[in-house]
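Following: one structure in structure tokens, then a few remarks.
For this depiction, one protein chain was excluded, whereas all remaining protein chains were kept in their positions.
As written, the chain order gives the labels A and B, with residue 1 at the start of each chain.
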Amino acid sequence: MRSGTDRLPPRVRTLYIHLVLITAGLLILLPYYLMVITSLKPLHEVFTDPFTWFPSRLAWENYREAWTHAPFARYFANTLFIAVVETAGVLVTSALAGYAFARMRFWGRELLFTLFLGTLMVPGEVQLVPNYITITRLGWLNTYYALIVPWLGSVFGIFFMRQFFATIPQELQDAARIDGASHLTFLRRVVVPLSRPAFITVALLTFLGSWNALTWPLIVTNTPEMRPIMVGLLSFSSEWGTQPRLLMAAATFSVAPVLVLFFVLQRYFIQGIARAGMKF
Amino acid sequence: MAVDAAVGSPAGLGPRSRTRRRLLENVEAWLFLLPAAAVLAVFHFFPILYAFFVSLLRWNMIDPVRPFVGVENYVRLAGDEKFLTALGNTTYYAVVSVAVALPLALLFAALLNRRITGVSWYRTAFFIPYVTPLAAGAMAWGWLYHPDRFGLLNYLLDKTGVPPQQWLLDPRQAMPALIAVAVWGTLGRDIVIFLAGLQYIGAEYYEAAQMDGATGWQLFRHITLPLLSPTTYFLLVISMIGAFKVFALPLFLTGGGPLDRTLTIVYSIYQQGFQYFRMGYASAQAYALFAIIFLITLAQRQIAARRVHYDA
Partner (left out) sequence: MGTRRVTIWRAVTAAALLLAALVGQAASGGPVTITFWHGMSGVLLPAVDELTRDFNRLNPGIVVNAQYQGNYGILNQKLIAAVAAGNPPTISQVFPTWTDQLMRANAIVPVARFFRGADGLSEDELNDIFPILRQASTFGGTMWTMPFNKSLYLLFYNADLLKEQNLKVPQTWDEFVAAARALTKEEGGRTVRYGFVVRPNVDYFTTMLLANGGAFLRSATEVAFNGPAGVEALQWLVDLVQKHKVAYVLPGFADADFGAGKVAMYVATNPGLSFAKAAVGGKFQVGLAPLPYKKAKATILSGTDVAIMARATPEQQAAAWKYIKFLTSTNGTTRWSLRTYYMPVRRSGRDSTLMRVYLRDNPEHKAGLDSLEFARTEPSMAEWQEIRDIISDAVEQALLGKAGPQQVLDAAAQKANRLLQQRK
């Protein structure tokens, strides 16, 4: 890309690139390394001067202790359930709404879309208390309903689907109309199969958002049975101090599933974003 | 013939059936929107309206007495030193973090946009900070930033002869330190989005330009950047919006200090609303923030209209 490196032989250029990427990668991962290495330190080595870069032994028991410190099995199950249901729900509502915005004409379309986008500009903290009161009035406090329903509509998801669906050629839609197909049929039979990258992208981002959610679940759950993982991580910190090795162990096994998911799906993920194009 | 006839409309002719068709299509569209709109209306629109109503009161959430004070809260925040400090801090944070993050992400995306071995691993590595829970990441960064000789960064600096820095404790260094953490956190997402944008640029553009004898830098300036502009614009907008809403970073790392140098607007809203229970005042601040973000996004849209090139 730069004229300088263009003149280097390709082998050297690749080496150069690898070097840059590895250095950058190591720097980026430094805090993460601290987290993982702390999770494997025995108790007396967590706080030492000078800092121990590698523990004398790998304290795998930290993971067991962190797992049993709070009902993490339950937290995991909750988080998984909530994330899956929420993702499925978001895909459905976003596809429907995105399709309407992209391929249907109706009164108030632009206005409504702008309104939807506008909600992204308000900090979520403002919505906490009114939503809490709404949830209480509905009797949903400390239930899965409270954790899932408010997030079944995603403006980002709608926006993304709309961008992506807009790239479907008009000829396909005309052909479907001639065949007498309804909008729903067209959506189901033609648009969705063509939009796999978009669905994967929205699914991955929604899943991630749900997995990492902290503030809302913290407020609407009262008992450990209903809590997701991130809330569980909080139990390692308090007014009086933190238990770093347990927190880091828990953080590591909380992050692992999402990382694996990303690693496996990254190509679709990027494709999805690419095809959606970023037209406002 | 019927240009705006959509899929699924009954094949009737004549003006009356056309308006009926139009009406039916409207209803059908709204039905498509209904699931998402219902959820958004209850859990996003309603709270925003409710917050506006509350911003006109003086209320601590549980006091049965809640006097209507009109625009008093808004007037107050215009002259509130702490809020203005937060406004300045947040603007500084937004501008610098975006100005650093985007070019950096573009650089790495360009490097990762090649068919080199292990690119999946590199991409995952860059993405890890984005998925790391902040509660744990903040602790690790806290160790890096520990003041005095004990902190890890200072330990490394010490090897090169630089005296230990106060980092999060130094009023001048605290915000840049936070910005570094912020960039670290969003780099992965920005890289992925840039990667997507880069892949969207067809190879034929580069080939044509190279045949004309363009150098690497010229290729970048005249092909890549313009064709990337929709992506850049998108990232600019969402990064700015996100930056103005920053809260978790100062909450976990600095508590708004030192000397309120890392106090951001949302942090101020949190303090006023959830620690001092001044719900009216907090809501007014939230609306002020909304107005600011809205104006900035509008301004960005104006610039985009002139500078962003969409592919034909």
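One rule holds in what follows: a contact is a pair of C-beta atoms (placed from the backbone, for glycine too) under 8 Å apart; a residue touches a chain by one contact, two chains touch by 3 or more.
This structure is a prediction, so every number in the text was calculated from the model and none was measured.
Within the full complex, the chain left out of the display is in contact with A, B. The hidden chain makes contact, of the residues A:47, A:60, A:107 or A:263, with A:47. Taking the whole complex into account, chain A touches the unshown chain at residues 42-49, 128-129, 132-133, 136-137, 141, 218-219, 222-224, 234-244.
In the full complex, chain B touches the hidden chain at residues 60-64, 142, 147-150, 168-169, 171, 254-255, 257-260, 271, 274-277.
To be clear about the criterion, only the chains that are shown with their structure count from here on.
By the touch rule above, chain A contacts chain B in their complex via residues 1-6, 14, 17-18, 20-21, 24-25, 28-32, 34-35, 38, 49-51, 92-94, 96-97, 99-100, 103-107, 109, 112, 115-116, 118-127, 129-131, 134, 149-155, 158, 173-174, 176-177, 180-186, 208, 212, 214, 230, 233-234, 237, 242, 244, 247-248, 250-251, 254-255, 258-259, 262-263, 266, 269-275, 277-280.
For chain B in complex with chain A, the touching residues are 4-9, 25-26, 28-30, 32-33, 35-40, 42-48, 50-51, 61, 108, 110-112, 114, 116, 120, 122-129, 131-133, 135-137, 139-141, 143-144, 150, 152, 155, 184, 187, 192-193, 195-197, 199-200, 215-217, 219-220, 224, 230-231, 233-234, 237, 241, 245, 247, 266, 269-270, 273-274, 279, 282-283, 286, 289-290, 293-294, 297, 301, 304, 310-311.
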